[in-house]
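Beneath this line is the structure, given in structure tokens, with notes to follow.
Just one protein chain is left out here, and the rest sit where they should.
For chain A:
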Amino acid sequence: MLILLAAHLAAALVAPVLVRFLGPRAFYPLATVPLATFGWAMLHRTGDWVHPWVPSLGVSLAFRVDTLSWLLVVLVGGVGALVLAYCARYFPPGTAGLGRFAAVFVGFAGAMLGLVTSDDLLLMYVFWELTTVLSYLLIGHTGTARPNRRAALQALIVTTAGGLAMLVGIVILGQHAGGYRWSQIAESLPGGAVLVVAVTLILLGALSKSAIFPFSFWLPAAMAAPTPVSAYLHAAAMVKAGVFLVAGFAPMIIAAGGTAATTWQALTVALGLVTMLYGGWAALFQNDLKLLLAYGTVSQLGLLTAVLGFGTTGTALAGVAMLFAHALFKAALFLVVGVIDKTTGTRDLRQLDGLGRRAPVLAVIAILAAASMAGLPPAIGFAGKEAVFASLLDAGTTGRLVLAVVVAGSMLTVAYSIRFVWGAFARRSTARSHGDGSADPAGSGSGGSLLLAPAVLAFAGVAAGFCAPLVERVLSPYAAGFGGETTHLALWHGPGLPLALSVIALAGGLVLFRRMPAGRSGPKPGGGVYERVMTAADRLAVEVTGATQRGSLPFYLAVILLVLIASAGSAMVAAWPVGTPFRWWDTPLHLVPVGVLIVAAVFAVPARRRLTAVILVGVTGYANAGVFLLHGAPDLALTQFLVETVTLVMIVLVLRRLPSHFSQRPGPWRRRVRVGIGAAVGTVMAGVGFLAVSARQAVPVSGAYPELVVPYGGGHNIVNVILVDIRAWDTMGEIAVLVAVATGVASLTFRRAQRLNRRGPVETPPEPPRDEPVWLMAGHTVEAGRRSTMLEVVTRLLFHVILVLSVYLLLTGHDTPGGGFTGGLVAGLALIVRYLAGGRYELAAAAPVDAGAVLGAGLLIAVGSGAAALLSGGEVLQSAVLDLHLPVLGHLHLVTSTVFDIGVYLIVVGLVLDVLRSLGAEIDRHARPDSSSPVGPSDPPAALVTSSSTDSSSLKGELV
């Protein structure tokens, strides 16, 4: 069983390739897969195949073939193979999207096979949804036409909605039974209202899939699909899934009895009969042969649902016989329409005239199939319909009432069958002839082989009629599930009421066809409710989106912050520890940095000049560093000082190009709201901090670190050991973020990819003049008015010293304050100094490497050091201590995590370099008057350059 399904999957996967090489002929090899299914079904009449799948959920790949599913397997495989073979001739070579079509079609056949053989209801649901999705793709095959897309979407939404309801029903039954196998569910059905609800939900799925009223509208619309799809999906396979489900559940529901059985019968029989009459009536008014058949299908599905849902032994046998007959004749008729369409170019029966004389073989096939549809002997359709009449006659008053409607429906069936044959083939003097004489429909060549598939199906219908007793023997095990007497399938029951009813139906149909009013339009497809529901959903979505998604960033942030204030704030108030002891300060010295910090932060908010605001915010950062220092965190203080400096330089580099003042402040009302939210958030956060700190009772996990870091981490600086060893994964994540940020900054600033690839100046700097002292390699490239010899000299003197300092911080960071981050930042500052003194050429001379390469090397070293530990048998990022005695350098204490820190160092240097190249050098290039990209206001105010050099001197003060 699994092999068959796998074969379908494999065929679906190779289908596009096959189609590319073979064209439409690829359908022949593909047809062998459903043919194999058919052959397999001939060998296996029943059986169970179980493979574990999700044992924890109790879901298994359980397959089971019994009479009902065997019949469906035969149809899915047999009709599938014939339709696929038909496709090979139907589609002209070079049809667009044929590969996808073939793949989806074969996949659909596989899904359908899985659906009808699944023993596990959840598994069946998976296949059920699969058929829905694949049929969506098949209906919308020519997705360029809007009606096709709409039809496909409509079918998808209707059947998926039903499928979801069905899933709920299945879950109700499965949870009650403690398992999802058919057998388990049949054994322990819930009682009373629960079963009624579950049954109704499952029927919702089945009826929507089989286009039963009130869901009938999607099926005629789905005729937008290519004709072979209609023949397979909407005649033999997919729409039968609903009928299959009804037939599968009927025995157990009827056996359960009670309200559930009554509900079941009422729903299936009533809705089925309504559908039968509606579909048959609508079919009488169709001029498009395909639509005529589509409404005919709706009608037949109604009959099948009613008969199979009715639930006596007789109706069950009659129902499955009709199901078999319907698949044969409806697929044949659709394929005939395909031939007509392909050879004459139309399906409109007002334009077809006298086709019967020109294509006699085609006409014979169509007449045979239509006879089966109308219930004429000797086709299987006749035997089936007789059995329906007979079994309903035996079923009491209700049965007779149903019978009356079925006979009326049969009259309609006869009438539209005649209309089909008459419309397609008859010679009508009044009709305009279309393509008269010129076309040679189905005469020879391609037409001839196109006829094969419908011919096989039509003759099979007749043959089955003659073999009715055999059909009965094969199918009767299903009916036996209901217990009791069965009726018999036969072409000749002898004179009796069923035969009389057949004659009445035939005569009534003839009269109906004769007297049918011409030129009137039939009933509407009934999609109005669907349309209104969809429009309402759309409107609701617009209203909800419009109300909640305002598109304003401050609005979103305000909502988030208000939620924070409300939730955290109310929790804080509720849990406030009254009378908790507190300290005013840890040391009175704290008052100095905190006082500076508060003043700077408060004045930064209303500042109107950008530079003022930036400097005030910078001051809070430096004040933060002071707090860190007083708290006993020299590492933090050092890092904060360096980061604040780098940040200030970065911001000033960009501020050169931005307007000096902020744009217009918002109105006072909005400003007050913002300040209000801000003040509330500040209060809440401070309060939460107070609460958290005072509530803390647990001993910090770091209590044992001082004893552990030296023997295990090989260092004395606990913070650094945490970063590169204990919590090295954190650091790994962080440096990955830094690499991403650096790349993001560069790609936001550089506009062209090739410049981005080499993040350095492409132009060669001008030649230096010979007569002046050279302090910096590219000092001469700075405009005379902006040069500062003092700065150049200081830079020259300091650059290498700073670099050495950075390496020192990196290597000693394991034992004293410092480490990869601080070292990298110091090295970055050295580069910043070079850039500020000598411009972008100087930067290129100082770091003649691609920033991306530095970042990549850093990441590689960091990851490599972690992986090396793994290779040498330790855990990822585990560190080892090496003590070496070298001849000249003396004792060398090496910890492998230092290698990791070197990676961190390189990444920080790469980040600074990338930022300088992007926000410094590239913005310089944008700002040049002869720049190739003069976008935006392009006068860099001289004051800004001054400000950046001021900054650089303050920066040097920091370092020295």
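One rule holds for everything that comes next: contacts are C-beta pairs under 8 Å (C-beta built on N, C-alpha and C of every residue); 3 or more make two chains touch, one makes a residue touch a chain; residues count from 1.
The criterion applied here is as follows: contacts and distances are computed from a predicted model.
Looking at the choices "Branched-chain amino acid transport system permease protein LivM", "Gas vesicle protein", "ATP synthase epsilon chain" or "Multisubunit sodium/proton antiporter MrpC subunit", the name in the UniProt record of the chain not drawn here is "Multisubunit sodium/proton antiporter MrpC subunit". Screening A:D48, A:E187 or A:E531 for touch with the missing chain picks out A:E531. Screening A:L393, A:V681 or A:A853 against the full complex identifies A:V681 as the residue touching the chain left out. Across A:T620, A:T795 or A:S865, the residue that sits in touch with the chain not pictured is A:T620. Residue-wise, the contact with the chain that is not shown comes from A:A224, picked out of A:M1, A:A81 or A:A224.
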